[in-house]
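Chains shown are a subset, placed as in the full complex.
To keep things simple, chains are lettered A, B, C and D as they appear, and every chain counts its residues starting from 1.
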């Protein structure tokens, strides 16, 4: 794909606020038209900074940002035509909902009757038509969020940026809004750049996720790739839950390594970023990928001892002692046809080779 | 603060005793103001109870007599002009202070609000000596400038407070929605900080309206304000017209307070939702 | 251009209005702005020195007229523009001042409250055992020091001789010390009779005319004690550097007319300065004037020369004394 | 990380440029106000402070004498040239009517100078010389007194400490030594300590009265709270003069309080409640109380009830919980309120002037006194210096510890 075809491209972008520390170190990111791309990363990793550069409220210290193939930095923010949803919504408190939505249309000098129609439509989209005369102060968090979304969309931008728009909502509302945003995106086909530090949110909503850490994109991939095939141990730890076992590589067969764990047991694992025999490695296994068997029935099975069982309704968390790690968690679906364990019980566990990934420590 | 079932008798005594004490202190606060108002309608000349009859004669004197009339006019001219000046200068400075960090900012802020901290007599004396050289004593200009300086810290403080709670994301939101910077200022920033500016202005006006020390030093006979007139009245002849003036000032204070209360309510309406689910953070 | 005329407020100023200000405005069409002061010459000094002359005509006491004249604070008067000096009562013509009234400090008490033995002189004023209650006195050295000496038994002829010696000054202050705990100080001439009326003081030093007016108007039974009263003349002066010199002279001319003065002295029981005023004055008030026969018997004229010489240091000492 | 930028020095500059523009904008917005403040506040105050030692109009009034008297040893009488100079100077000064001013300033140092100069001035034409020395001494023997010449020499310097010293009850003696003024003239030290004493008393009174009501307001239901707040703010917003006047009406001899007490037979002589220290305390506390209550209240409002509850649940009696847990947390409010009340009380003038007697006046009164009644600006300025030093040192001592944010009102 040539540059022209990307909607937004970050090319070697660096950013420093104080001339000393680079907050964004070397950002390369291409966003296709119509996609929902999420920037995910811990607090302070530079996500907001990237959005601000794209929206034009900060300028890149070096590197280039292309928007529809053209460098963006010469265009002032109010001419970029990028919709934005702010973390605290930034609804204008002195304007009613209707006035908030009309604002971007008025500054574009759109005729009054047309403005009315567009505002109505946008409110319709977020099911808030009845609230047109309320003031933001009179809305609940979720309602504000919807209005912010409608305002960012009402002037038909090609690109919408959202900075942790659901951060302030409670869990139930948050999940509901996730679906709504996703559906609106699908319906309208705009490109969305979405910022969050909640991985479940990122997984739920995105076409692509860029995981930030320390000003660098650690991995850019679809949700499934990210979860199933993390490229380094930061990703493995950051996305989903993860058990870690230490070991040393003993043998390599194509991309499968035989790893000796503490206690001597040997297991096979998919090699990700390790290379050599004798290298130390961390094996990473998802709690829900562990298979539980009655006491070590098979030679490749590993011994485990149940330390604690925690009932969580839809699943049961089982903390075990496995190969010297007493924080080894196994998630078992809580369905009637599943094995029942007891605290203190000694059992065997195993997993599919591909579910066990050998990573650099 | 209801009294719980397990309260000891000592606690009970304290509970009611405390209430009585609070009532007495509030009585102390409001009582003098309450005594002055009825007396201003007294038909007699003596400034003490019992009242001899009801009349508006002191109000007629206050609003009708040359001296008080002049004082009212002067107070309004000086108060309003210094309010406008203080508001413009103070607001601009508050915006500037909030705009960027620069070395010595703390000191500059401290200097700018110092008129509040320095005893009025010193300000009055300094201005009196200084204005003397430039012929500004006994002029409206001198008084207005002096009161501008005295009122400005209030504007600075209230506007700064408003700006601190002003969400700069609103400006960004405005720009992202396509509004030019100028438009953002007038359509978004200004309406949002207006209550702060307005209450700062009220503070400045009230400061001017209450100020007497500086006026005493630098105002001539034709620039006397209401409080200055009251001051000499109290010293020289306690006429009931003073009480009429005082009552008018009390009513003015009440109105001022109501206005500020309305401003605060208006702000609340915008800022906090009625049914929970408050804003972020 | 408005003419700013400054008096001592209260009763006198209220009477100036119909007697002089209003006719003046009528005659000339020049607006009069009134102001008050308490005789602090320094204020005028400040105006003249800073070139900020906002007052035009000021009512000044004798010693200050001399002092200010020497310092160039007042215009030297061109009497031809006012009146013939011969038309003036003796001792009311100065280089820089045209006498306007002769006033006196007496002491007064409420005849309804002190009904038995009446106080007769300053010594009685000091006698708080016999006549309990606060004493009102002016917060200034002049003429309280003279009064103190007279209360201490110094004859009126000797007062200034004694006061010219350091021991005499000490004697005066010592006498004042005796009374100090019982003194309620006043500053403005309008105050003492207010306090007397309100019952804050049992006796008070006061200007005779002010006491009389309140007693007359409010129907109070205020009694005045003339023994040992301190009289003095007040003058109109024109502030040096005024922009309204012509108007000021016009005003002075008007206020030296006997018929105008009569309007004033019918209201205010001070002594007039324009000969012939007596013809127009109501006979019943005459006995209340400081210049009325027996009232002058044991009266002391305040010495301008003495206060000119010693005013600064005595005032300074008085302020230190009174604030402690 | 900085090495990453090593190759990109222009970056830093770019960054600074962007920042600089912001700073310039900020300064541009502040500067009009700052300029106005500079010209109409800071410079006047600086000049006022300078005025306390400025003496330049003296050598200007007697220029020749000022010049020549420098050579005088201080022992014995000055020489003929000096006498000649002073006669010449006096002649001119008398014409220019400056002699009064000179006399007054010298009189401040030595009583008698004023009359000496005015007398000499009036008769200056009668003094014929040379030799002027003899002529002058013959005219008045004070001219032959070295004390007068010591004072003259001191008084013709460009700067003088005379007034600052006087503000501390000090003066020069005949030997140019700094000594205390005689007891009967000493006044300012006691005024300054009285000022501090009254201010501290008012602060304590405000705290004693302010704390209970702030606490009550902070812990009462919204309806009560609003009502009490309205009362407090109404009082706060009411003009200072009105409040002072009200107290006079309430406390005077036939005022409301005395009438009530006499009527109910508790007393049969009116109590002296006003125009004395008691009146000052009552009225000033009333005026300044809101400045204590408002910051206290806002601090108390921000203390969640949980702290006291926690203390109670941990086993503390209600009084222990209050003293050990609640009270310490109100300290910022107490600090802010006390500082505000104290600083304001230090500079108070109007209220004591109206409801106090002569023995209740504070430094401010004397500043006004010297301006309005004495027109001794140097003395007023010197007292101003004292007052400013008091306020400033207090602020420096406590201002840092007290969060100014707690001082906002209303």
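Everything below uses one rule, namely that a residue touches a chain if its C-beta (ideal position, glycine included) is under 8 Å from a C-beta of that chain, and two chains touch if they have at least 3 such contacts.
Note that the coordinates shown come from a computational prediction; the quantities given were computed from them, not determined experimentally.
Only one copy of each distinct protein chain is drawn here, although the full complex in this structure file has the stoichiometry A x2, B x1, C x1, D x1.
We adopt the following convention: only the chains that are shown with their structure count from here on.
The fewest steps needed to get from chain B to chain D, moving only between touching chains, is 1. Here the CA centre of chain A is 64 Å from the CA centre of chain D. For the pair chain A and chain B, the distance between mean C-alpha positions equals 53 Å.
Work out the mean CA point of chain A and of chain C, and you get 93 Å between them. In chain B, the residues that reach two or more other chains under the touch definition are 48, 235, 238. The multi-chain contact residues of chain D, meaning those touching 2 or more other chains, are 252, 254, 371-372. Those residues of chain B lying in contact with chain C across their complex are 45-46, 48, 67, 132-133, 135, 137-138, 220-222, 232, 235-238.
Note for the complex: chain D touches chain C at residues 97, 99-101, 104, 107, 111, 114-115, 118, 121-122, 184-187, 190-191, 252-254, 270, 272, 275, 357-359, 361, 369, 371-376. Remark: chain B residues 1, 11, 18, 21-22, 25-26, 28-33, 35-36, 39, 47-49, 89-90, 92-93, 95-97, 99-100, 102, 108, 111-112, 114-115, 117-131, 145-146, 148-149, 152, 156-157, 161, 199, 203, 206, 209-210, 212-213, 216-217, 227, 230-231, 234-235, 238, 242-243, 245-246, 249-250, 253-254, 256-257, 260 touch chain D in the complex.
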